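Here's the structure, in structure tokens; my notes come after.
Note that this complex is displayed minus one protein chain, with the remaining chains in position.
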Amino acid sequence: MQRIGVFVCHCGTNIAGTVDVKAVAEALGREPSVVTSVDYQYMCSESGQNLIKDAIRDYKLTGVVVCSCSPRMHENTFRKAAAAAGLNPYMVEIANIREQCSWIHKDVAEATEKAIILGRAAIAKVQLNAPLVAGESPVIKRALVIGGGIAGIQTALDIADAGFEVDIVEKQPTIGGKMTQLDKTFPTLDCAACILTPKMVECAQNELINIYSYSEVDAVSGFVGNFSVKIRKKARYVDETKCTGCGLCTEKCPQKKVPNEFNLGMDNRRAVYIPFAQAVPKVATIDADYCTMLKTGKCGVCSKVCTAGAINYKQTDEIVERQYGAIVVATGFNPIKVDKYDEYAYGQSKDVITSLEFERLTNAAGPTSGKLLRPSDGKHPHKIVFIQCVGSRCTPEKGKSYCSKICCMYTAKHAMLTREKYPDTEVYVFYIDVRTPGKNFDEFYRRATEEYGVHYIKGMVGKVSPKADGTLEVQASDLIMNEQLRIDADLVVLAAAIEPDKSARPLATMLTASMDTNDFFTEAHPKLRPVESPTAGIFLSGACQGPKDIPETVSQAGAAAAKVIGLLAKNKLTCNPCVAHSDELLCNGCSQCANVCPYGAITYIEKEFVMPDRSKKIRRVASVNPAVCQGCGACTVTCPSGAMDLHGFSNRQIMAEVDAICK
Amino acid sequence: MQVNEQFTPTIVAFCCNWCSYAGADLSGTNRLQYPANVKIIRVPCSCRVNPMFILRAFQRGADGVIICGCHPGDCHYTTGNYYARRRTTLLFSMLDYLGIERNRTRVEWVSAAEGAKFAATMNDFVAQITELGPNRRLEDLRCRK
Amino acid sequence: MMLYLAKDKLDVFFEKASEKLNVYVPVDNTNGSAYRKWTPGTVVSKGLHTTKSAKDFFFPQTENLVEFKMSGKAIEIIDPRRETEDYAVFGVRACDVRSFGILDKVFLSDPVDTYYKNRREHGLILGLSCGRPAETCFCGTFGIDAAEPMADVDFTEADNGYYIKANTEKGEAFVASLGDIFEDRDAAPAEEAKAKTREVLKKLPLSNLTTDGFGGDKLDELFDAAGWADLSEACIGCGTCTFVCPTCQCYDIRDYDTGHGIKRFRCWDSCMFSDFTKMAHGNPRLTQKERFRQRFMHKLVYFPANNDGEYGCVGCGRCLASCPISMNIVKVMKKLAKEDSGK
Amino acid sequence: MQEVMKKRAIELLSDGTVAKVIGWMPGEFSYDMTPAVFTTAEEIESNFVYNDFCGANVSKYVMREQKKASDAKILVFLKPCDTYSFNQLTAEHKIVRENVYVIGVGCDGMADVEKIKAAGIEGITGIESDGDKFIVKTVYGDETIARADALAERCAACKSKKLTVYDEIIGEDGEVVENSGRFDLVAKLEAMSADERFEFWRNELSRCIRCNACRNVCPACTCEQCVFDNPKSGIDQKAAADSFEENMFHIIRAFHVAGRCTDCGECSRVCPQHIPLHLLNRKFIKDINELYGDYQAGDDTESKHPLTSFTYDDAEPSVIHERGNE
Partner (left out) sequence: MENKTGMKEQILRMSGAAVQKCMRCGKCSGTCPSYDEMEYHPHEFVYMVEKGDVEKLLKSESVYKCLTCFACVERCPRGVEPAKVIEAVRLEAIREQGRNHLKPDQIPELLDEETPGQLLMMALRKYAK
């Protein structure tokens, strides 16, 4: 039997104005188990708290009910007060008689009656409360960053800067990501490589940063502070420790017909390659799909020319298992495939290209060494049409429902740079809206039209038709002039929507991190916790969370790093004690609870039990990791036998409240 | 239908801690009135509401039960209300199938910002239950006073 | 000579009787029948058995014993018993009639169960002799004559009507109180019907089943019989056999918290349930085998040991028809007897 | 069929593939077979039966045998509908598949003696199958009944004759039955008014005697202890002391097996009071199929069932309020 104290707060006139607090205290004093019931001006004041503390000692209270404002206001205050008086803080329950009673009712008798019932419900609940102790779990002081683009790089650098070890896992042979493929960056027109490569080198040189390039995450287990990750280092057939990056093999390799993905297939590379000059790590990789040696066993040229003896045709995938306290997802984005939009003729004409291909065509390290030439005939284009929103802002059947955010700005950049380098070229941009919210963004766009004479036309292109003379007839409606245009363009550039990288979905499953319908990672709170995943210990950096430009990505990367540092700086994590727990004698191991747990907090253990016939039997039972469980209770309802229950909100407690209310 | 003038229904509202309970608090902060016969039970998430609780409320004399949670997509625990949505849909459908008045139960998504919606929902629900009259089909006569 | 009631006057009989007391009759429902209070228009079931036995009338499945009303810390004790109205149950077969005697031995011996006694005293049993016994019937095994129920009043169907015989004072008084609705007739057709029934009984597949090898003195032989393991193998531990059985009389007493008090009630329990006999230290019957054995040992050994050799089974055959996995007292008796004779 | 089954059982026992065989042993009246566990060839030779009245779903017995301390390999004969339950139990880790040898037995529907009795045939002493009819011997003379008329209700609306799991097959494997008509009665109830539905279910559920046969036989009810038996659950009940408790037990039981129920129909088969309990489960199945897409529990051992999964654009609970037939 509990010994319960009831404390009714006046909250000045906030409560006492509509609720007869004396009557409430008196009525609740008559409830079973209640040994003291008093009212006071302000329970949350220091003297109010002292009243509670003294009563806990004087009446040897085992439970406390405070009838006051919302528990969202002062639950913690009263819990702390109870703890100070030696009572377990989780033996305190709040009856919300302000926000949910005195403030919404006018009739005193009615409000008083309701306050008594709410008090009774809290008493009924506290009768069944059990002391709870928050658990602790240690923190491994190392972070994993998945994805080595600008987001991953910045996060890793910031974490390392705080003195913590960071591993970067990058599936390509080099870090750098999409930004390495860009020419200039808006709105300042810095050279992308000039600002990115120093950061890549910094990563390589930082002793606290370890790069797993050409590697992927295979499996993740564990929980916040204590993840265990299996990393697959894919066989690159080159010993990273020996390769000097001299590039001799990449020049001598006889297999010259490999589409170069770095230039989006617009030129070729060899079967052994270094993606680009400033790659980090600068190590060659053999493409097993094209290497004659690996396919037929005959060739071996690279091995012969390598002075470092780094070539190893027998290399196999290697699995490394490492422990981390936090994981940052920075898996980035890709442009969508635009072949399906027949009207834009991407598949029909080489001269219809995507914006990323345009970047490569204007980049000095690109397939045309920076000269803007038509892919079909290598001639200089004199009329270029840019089409915005290709695949963005569509119904789900037609494409992506979201705005890809970066297209307006980079198209302005492309238009501007084209006009600057080739003033004889007419540039048309067909747009629905021009979206330029960002520092100096609209100014940038204005310059494109005002200073560079780019023709911005409001209206979507309806059709691109390749003509016999090699030009592309672009048919569009000018919505402002209300006329239909037919432009014979030499080159058409499509601003393709961007989508999360394909590797994100399986990764989310491994991390038990949630995603939205577009496969972008969901943040813990869209406004207040934008760089955390709802799964504790998983953080989000860059475009894996939603379309972002470079400045935004870098600031989010820094924010994610700050959150990781905040976590790794702790030696131990205190857990919320109001978590699920499984009664092993009732659990039958059916796994339904694990299926609904959003955090992967439930695992199954094989345990020996004495059966009813006194024989011993190994049974499979659920086990909740209290460090991972967040206490939502989804499992408790899924469990038919009631083996799974929630501390602080148990089945019995909630039913006791129901009973008290309906009485 | 004969409506007893004196009838004031008992209504149990299960509110998730993060959205709807906060929404209820907000309607209090804004002094938006709704009838006193609505009593709120705080649960961590709408997915914590076990069908047993709902039936229990009816057994003990509740005339209506309403479950409030975060809007789909806004769950503090990311997925809880999606499970709650399926469970309540199927359970309420079953109650309807057993001939229990379908309007005695309701699910509403109320965010922490929707104090006005909370009050309006409760006013509407109380009116609906008052019109339905006392719960007779799913009460336990032993619990009647 | 015997009293006779033509079939078409049965409703008149019920109507007259209903003026004096509540009359319950078997009424068909989905694939079975159950007792319902007779009201004009009620159609009496032609079936052999009600799905559940008639024991509910004296020993209902649940009944409140006492109530505690609480307000705050104050407790008030309330006795929920009310004076029972007189009632009659029509259509009770010989096996069920015998079952009441078995229940009486349990509930009316010291200490007397006053709840049961109250109901028993106000109840009148109107027996109905069997015309078409079923293959599951084996009342003969326990010396019961399906043609002569020996209830307060017996009804025997013959000659497009019922021949009526009162066996007890209570029965005679009841018949006399209805006076002129019966007519006097020669008893020969009734005797003929009974003889026909007895002929059928002899042909029943279980007519040769005997209680040989069972009885109060067989505890040691039967308790450790090897057959229990195989017999109980398929038992799913439900209470079907117990709850349809006219003689099973175990109950549990529980408290129900109404929110403003406690209602203490008793309800049927089944020795087949895994929590039967569960005590603070655990359950002495570890597996379904022990629970299964208990039920049949009780009927075939313990009950006769304590009740002058009377068995706790009346051969109504309800458990044979109802068991989900078709395991039943007949299979138990046959298997154990065979095992016994094999020794 | 019976002889082939016996032969295979004896072979598998003798060559040590299995140590136990789950099958049926005979009854008193040729319609009352009892599931049984055999361990020797002699027992099988003398006591193994299989006929049109072996309707019981024996998949749960596999779980029971495996719960016993020994890990002996078990041979079980499963009818198509039993294989669904078997898969579901495997999915929920109640059966260790590796320790079971499954022989799938083709099925054309099982007979139900209740149907024969309901046709007015009394005093049955023996039943013989004769093509598309049964010859029923009774103490009151011989009778015949068409097979179709003696078919169990659940078999008449069979959802699938496909064996979803087996190591070998005896007889013919079948197909999933399209338009089985198994939801016809549910639809009929749905079309009634709320008052009529309430009347219907009150009449049915009021007969419940809480014998727990439906629960104990159900292959989806595999809890170590049922909430209704557990005093700590707060909702335990031994008997339905009030009509509410009849509703409560059956609603919660149906809810607990929703998404997992394979619609094997055992609950209705075993109910001594003949309550059509399967109509509760089928309501959930019908709703699930209509709201969340067709789902058949026990089709495989991998998929998450509909109550442990969701889609972002699931129907709102208000669909219940929006449909017709108040």
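Order as written gives the chain letters A, B, C and D; numbering starts at 1 within each chain.
Just so it is clear, a residue touches a chain if its C-beta (ideal position, glycine included) is under 8 Å from a C-beta of that chain, and two chains touch if they have at least 3 such contacts.
Here the structure is a predicted model, which means the values were calculated and not measured.
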Which displayed chains the unshown chain touches: A
Which residue of A:Gln2, A:Asn88, A:Gln278 or A:Gln475 touches the chain not shown here: A:Gln475
Residue among A:Ala160, A:Cys389 or A:Ala543 that touches the chain left out of view: A:Cys389
Hidden-chain contact residue, picked from the options A:Arg72, A:Arg322, A:His382 or A:Lys458: A:Lys458
Residue among A:Glu343, A:Asp377, A:Glu420 or A:Glu450 touching the omitted chain: A:Glu343
Interface with the unshown chain - residue positions in subunit A: 343, 389, 393-395, 397-399, 432, 458-463, 475-477, 479, 482, 484
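Rule of thumb we're sticking to: only the chains that are shown with their structure count from here on.
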Chain of greatest Cα-centre distance to subunit B: C
Euclidean distance of C-alpha centroids - subunit A vs subunit B, Å: 34
Subunit A and subunit D: spacing of chain centres that average the CA atoms, whole Å: 46
Mean-CA-position distance for subunit C and subunit A (Å): 69
Subunit C residues counted as touching two or more neighbouring chains: 256, 259-260, 263, 274
Touching two or more other chains - residues of subunit B: 51-52, 56, 60-61, 73, 79, 83, 87, 140, 142-143
Category of the chain touch graph - line, ring, star, complete, other: complete
Residues on subunit C engaged by subunit B in the complex (per definition of touch): 256, 258-260, 263
Subunit D residues within the subunit A interface of the complex: 67-69, 91-94, 222-227, 230, 232-235, 256-257, 304-305, 307-309, 312
Residues of subunit B defined as touching subunit C within the complex: 60-61, 140, 142-143, 145
